[in-house]
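Note that one protein chain of the assembly has been removed; the remaining protein chains are unaltered in position.
Chains here go by letter, A, B, C and D, matching the order in which they are written, and residues are numbered from 1 within each.
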Amino acid sequence: MRDALLTVRDFSVVYDVDPPVEAVKNVTLDLRRGEILGLAGESGCGKTTLAYGLQRLLKAPAVITSGSVVFHDSSGEDIEVDRLDAEQMRRFRWDKISMVFQGAMNALNPVATIGSQLEDVFEVHRPGMSRAQRREAVAELLEIVKVGPQRRRSFPHELSGGMRQRVMIAMALALRPQLMVMDEPTTALDVLVQREILRQISQLRREFGFTVVFITHDLPLLLEISDRIAIMREGEIVELDTAEQIWTNPRDEYTRTLLSSFPRLTGERGVVAR
Amino acid sequence: MTAVQPRPPVEDAIEVGTTATTVVKGHSRVPWRFLAGRATFYLFTLWAAITINFFLPRMMKGDAVDQYLSRNRNVSPEAADALRSLLGLDTDKSLLQQYVEYWGLLLRGDLGVSLLHGLRPVTEVIGQALPWTVGLVGFATIVSFAIGTIGGAIVGWRRGSRLDGLIPLTTFLGTIPYFWLGLLAIALFSVNLGWFPIGKAYGVGMTPEWSGEFIGQVIHHGALPAATIVLASLGGWMLGMRNMMLTVLDEDYVTVAQAKGMPTSRVLWRYAARNAVLPQIQSFALSIGFIVGGTIVMEMVFSYPGVGKLLLDATNAKDYALMQGVFLVITLSVLVANILADVAYAFLDPRTRQTEG
Amino acid sequence: MTTDLRPEQAPEVRSERTSGRETSLRGRLGSAFAMFRNRKSITGLTILGFFVLVAILADVLAPYSPTKVDNTARFQPPSAEHWLGTTHLGEDVLSQVIYGTRGIIVVGFLAAILATVIAIVVGVVAGYVRGWRSESLSALTNVFLVIPGLPLIIIVASMFDDPPLVVIAAVLGLTGWAWGARVLRAQTMSLRNRDFVQAARANGEPLRRIIGNEMLPNLMALIAASFVGTVTAAIIGLTTLSYIGVIPVNTYNWGTILNWASAQGAFRQNQWWWFMPPGLCIAAIGVALSLINFGIDEYVNPRLRSAGERARAMKKQGLDVNDPVTVVRTTTSHQENA
Amino acid sequence: STGQGGTTGGDPTAEAGVALTIAKPDGAITTESHNPYLGDSSASKYGYAKVIFEPLALVNPTGDLGTTPWLAESVEWNDDYTELTVVPRSGVTWSDGTEFTGDDIVFTFDQYLNGTLTDTSGLNYEGATVDGDAITLKFADSKYTAQSRVLHTPIVPKHIWENIADPNTDPLTEDGLAVGTGPYVLSSWSTESVTLTANPDYWGGELAVPELHYISYGDNAALTTALVSGEADWAQAFIPQIEDSYLSADEDNHFLASPTAGAATLFMNLQTKPFNDVALREALAWTIDRQAYVDIAREGASEPVWNVTGLGSVLEDEVIPEFQGQEYSVDVDKARQILTDAGYTWEGDALVDPDGERVSFSISVPAGWSDWNTEQALIAEELNEALGIEVVVDQPDWGGWDAARQEGTFQAIIHWLEDTGNAYGMYTSTMDPKWIVDGRAQFNFGRFEDPAVTEALNTYATASSDEEREEASAVLQTAFAEHVPAIPLGAHPLLGEYNTRNYVGWPTEEDQYASADPTQPGIVQVLVNLEPAE
Partner (left out) sequence: MTVLEFDRVTKIYSVRGAGQIKALDDVSFSLTSGRTIGLVGQSGSGKSTIAKILTQLETPTSGEVRLDGEPIPRRGAGLRAYRQKLRMVFQDPFASLNPYHSIRYHLERPLRLHGVVPKAEMDDEVRRLLERVRLQPDAVVDRRPHELSGGQRQRVAIARALASRPSLLVADEPVSMLDVSIRLGVLNLLADLGREEGLGVLYITHDLATARHFSDEILVLNQGRVVESGPADDVILRPQDPYTRALRAASPDPEAHFASLSGSDGGAL
């Protein structure tokens, strides 16, 4: 179909505590360029760990115990993420892979304006840019996510939850990365706002053509928006298939349990039937 | 207070965002009501403190003349009455009358004369001592705060390293009695090693002037007391900052900063420490307020001129005017420090600007 | 009416460890003191307990009366008869230190109890009620923050011919509660709107039960911390006041010993046996109290506890907490490292 | 060398022409006032008023108790000591160049007359008459017991002071106001020290010390440290363990304690139990170890008072023959015998009075007066050990102590005496009802009252002949020995620590021409007497 962007082989993460927690076990995964991969599973199954682990964002006591992650850059170069040293990793981050974090209130520095937090990214990764250029880039980003450049001077708490989430998305977009990992970007939000943000993400993806890993445990939502869905349970990917296949023909027992756990919105009363 | 705003019907629910109930926007940026409330609050505190400060000393046993006689044994006890009228203590006004008069004088900036200091105006007496207290202790407090906070940030950041040992060490230094520390410091550095003078603010025969020599002297003389104050108070700042750092380091925005590829120093100072320092500001303000009163022991041990000894002596000598004067300075500085803390906090933490409660 | 909806698999009640569940009273007590159940607190409590014991058993432990004058044995360095030497009057320093513990413990604890009780009453009430009542209580708190404690102590002490320790403790307590009240007020205000307090109200619980049974237990750690803090402040206050001679020096405490030592030039004469023990005792009790406080802090905020330990434990495994990059330790590279 | 501001520091070699640093333990003296009449002006607190403003004559409070005319060429009292005739010294100029004349003396005293200056010394001055050179100052009552109060009145220049509105309080801080006849003139004043330089035109001749620094340390301990390190040269301080901590630090360090007529005295409240019984007081007098007071509480800086008349060594001559050599000693058996005779018994170790009550009392001294605090402990221990009296050591703050002594609510206190330079001080302080006004006592705290004694006191004070005075003195001494209204412990000493590194000529044990206390008026005598060391 499409060519691969990220190849994950036999990837395991252990929290080296007593007793050790094997949060991600031998995950093998191919991420295709431009697709939306939904990652679902009950809470605590290792979704966040996997997503963070891919770009080695986990702090000790987390240890990657096996596997490899290879990033196929659009320039044609293959980057072996697990071989990078700290400085290379720092450069790699955000430039190639960016993230939208779970709680936007907590993901933004409460004492800095959103403008300065956005500029930060350029300052560090694009040292060549002038101050004016950075300003302009920030204004453009805020425009894109419909927060509006006039909000540049606002502090996070002055924005609504939805706006904050959009600022996070703007930040993730800043360097036009090839992969965006979104960890439950909408769970804290209202359905209406959630919908609006999803619409925006889809629009931006069409524009910029990045790949999305979308994490949530809201299966109905995932079924709607993803190309492919991976179902995780206790650190393992138990099923990985297209959304339709998952919906119509779930193979794993656990997937089936999940799918039978939400009532119908329309049609006859009762749990969803496939 | 504004009236209930009629809410216009919302066309597009999505546009509204999460707050389905619109907060009335465009209210004045300056929260006058809040400020007025704070001002009333502070004025009340000031009034109450001054009133207490007026009545408390007058509940003490003994009076200033007896004290004067015991200090000046060459003065004939037979002259007690003459002295009483000389010192203005022969009035038979009621306490309430005196209180009202005190306020009258206070509002005119007249703090009376100090019996203990040759009947000089209290303003002059305090004016001579205050700069030294504020200078030395203020400086030491700032240094201690700065070192403690920066150190605490680093210790918190490099948790688990050998630096962790600094916390118990500084705590220990903070718990040993200050005078002990001071006396040992003098014994070691002044008497045995001779590196520093034994005390005083500057050398004998010097008169204050803006010369290099004088400033050098002031620094030389102030170094040991300042250093002991810093040592004794460092622990609190360091521990506070370190604990806040540990809390802040687990916040998402620190992880986000790292995910954004920020260099370590930037994450440490701009993200983590910048947030962790906020609660320190409050304590700092309070400690600034207490500088004025809290240094009696240092002044005794290091023969340093200052307000603390002034207060102690005034209390012992029943020098009401001077006591009240020093109280006033302490009260004012605590209040001013509190106001400054309010302002600084609002300035440093944008969140409080809105949701002050 | 409603359709019965059963998931294919009923969510199981997770089997959690039922390790030796506590039964009511013992368990309650245990949990009430849970904040002291860590190594730091226990070390601190042990040291403190030691001093409390010394204070209680002073009569038994002290080899001499603290005021037993012996003109023939002045300024003696430590010896078999006088383990910590003697003072300028030939008094036994060890006995003075032992008896001096009493004043310290009595004043420290009485002052702290008083200050804590006032802080709880004023702070919690100010936090729970609203409007002018809350504001006036907090104004009261501020006034007490502003009043200088030292003159107050001198003034009150002067009202008594021979101010007993209780009075000194009372004054130290009266001037020391404001800080705790402030902290408790803030915390109570945040507790006030917590759901479980609301739930208790919705339950119809009377006010005193809401404050006493729902809020206080949750303020316990804070109260304990403020108590310990006040003990420290009172002890340091007492020794300082004794040292500068504001408090009568005939009631022996470590501050008065130091006062005497300093007045008699022990510091200059390197009569360390005289001034070191009380100084070190003050430091020891100070350290003990801060250890307890660390323990409480760590109980309230487990991060404080785990951060350092975890980091050290990781270090042993070759991990650095601050490493912004996840360590890769595949079996092969791990072996290389090892 | 600490080498600050020209102090001599610890220079090993003697250096002429270096400044002398005089130190006090009074904390920073930060407010400037050169008024010699005001007890709490910086000039009085430091004591530098005494080297600027000079008195008519200097009365030696120690040694021979003699009087040395100073600004007066001669001083002479009339028989009943109500008139003082002085001849002003000629050739003296004020430090601003104006000539010193008798007018200045008259002006100085007349300030008391017209009420511009408060009579804090209780002079009751009535006016002066001038007869040629001689000026006669008249007083309302006999000044026999207050000679030094009259003679030590600082003489101020008329031409300056006549323009001063309130001589009680004026700080004299404006230029050209702090003008005196003294050996030194003010050079600079700062919150940390005061510098005075030698007066080049001083009438007393050339001064060896060109410059004086006055400095005040935070407390006794800091002052001692400064003395030991050489940062300060001369002070009046109670230094504990003085031998080890000061004298042995440098062989040039010296210490002189000069006994005076005053004494630290145990006052007992004669009005209430247990001290309303003379037997108990006497027993105490036979038990309390005055030598221990001197040796331990005062570190040797005093002299014990053993004589039954309560008079110490400087007043030995005044003791009537009957009591010469009649001394108390520590004689516990005797004390117990006195008690037994008076009906006291012992219950185990505890003393029980004739009423069957256990004897106990509290002895009270303000907290922080460490020498007397020590003595409290000593007395408590001695009395408990020897007589089985339980003594409660009470250390209130000054105010509480002061109230108790004035109102007579104490049981026992240690207090100083009024020093009149003769036996009168001892007896008026302990037995004179004149001190009790409106029920409040300024002295005689025990409230002794005996008409015969009162009369003898009046006679002593106003007598116009020595015989009359001796008779009165005999009555007083007998009454004192009989009633034991108070127990003097040790002479009040004037202390002085000084060093001979750069200057010699100080008062010594052998030659106490003045005390070595730099805060005493006699400082000018010492300064004039100093010479560069070899």
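Note that contacts are C-beta pairs under 8 Å (C-beta built on N, C-alpha and C of every residue); 3 or more make two chains touch, one makes a residue touch a chain.
None of these values were measured; they are calculated from a predicted model.
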Touching the absent chain in the whole complex: find that residue among A:V17, A:A86 or A:V191. A:V191
Out of A:R33, A:H72, A:R126 or A:R205, the sole contact with the unshown chain comes from A:R205
Which candidate, A:E140, A:E224 or A:E253, sits in contact with the chain we can't see? A:E224
On chain C, what residues meet the omitted chain? 1-7, 9-11, 13-16, 18, 21-24, 27, 31, 194-196, 198-205, 213-214, 217-218, 220
Positions on chain A contacted by the hidden chain, ascending: 36, 42-43, 190-192, 194-195, 198, 201-202, 205, 212, 217-221, 223-227, 243-244, 247-248, 257-258, 261-267, 269-273
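Going forward, only the chains that are shown with their structure count from here on.
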Going by the touch criterion at the top, tell me which pair is linked by more C-beta contacts: B-D or C-D. B-D
Taking every chain's C-alpha mean, which one sits closest to the mean of all protein C-alpha atoms? B
Calculate how many whole Å lie between the centre of chain A and the centre of chain C, each centre taken as the average of the chain's C-alpha atoms. 47
Provide the C-alpha centroid distance between chain A and chain D, rounded to the nearest whole angstrom. 89
If a residue has to touch 2 or more other chains to count, which residues of chain D qualify? 221, 225, 228, 397, 399-400
Residues of chain A touching 2+ other chains? 57, 59, 90
Which two-chain combinations touch? A-B, A-C, B-C, B-D, C-D
Chain B-touching residues of chain C, taken from the complex the two chains share: 135, 139, 142-143, 145-148, 150-152, 154-155, 158-159, 189, 232, 236, 239-240, 243-244, 246, 255, 258, 262, 267-268, 275, 279, 282-283, 285-287, 289-290, 297, 301, 303-304, 307-312, 314-315, 321-322, 324
Across the complex, what residues on chain D touch chain C? 220-221, 224-225, 228, 239-241, 244-245, 292, 296, 362, 364, 367-368, 370, 373-374, 376-378, 380-381, 392-397, 399-400, 404, 409
Which of the residues in chain C end up touching chain D in this complex? 67-69, 71, 74-75, 88-89, 91, 154, 157-163, 245-250, 259-260, 262-265, 267-269
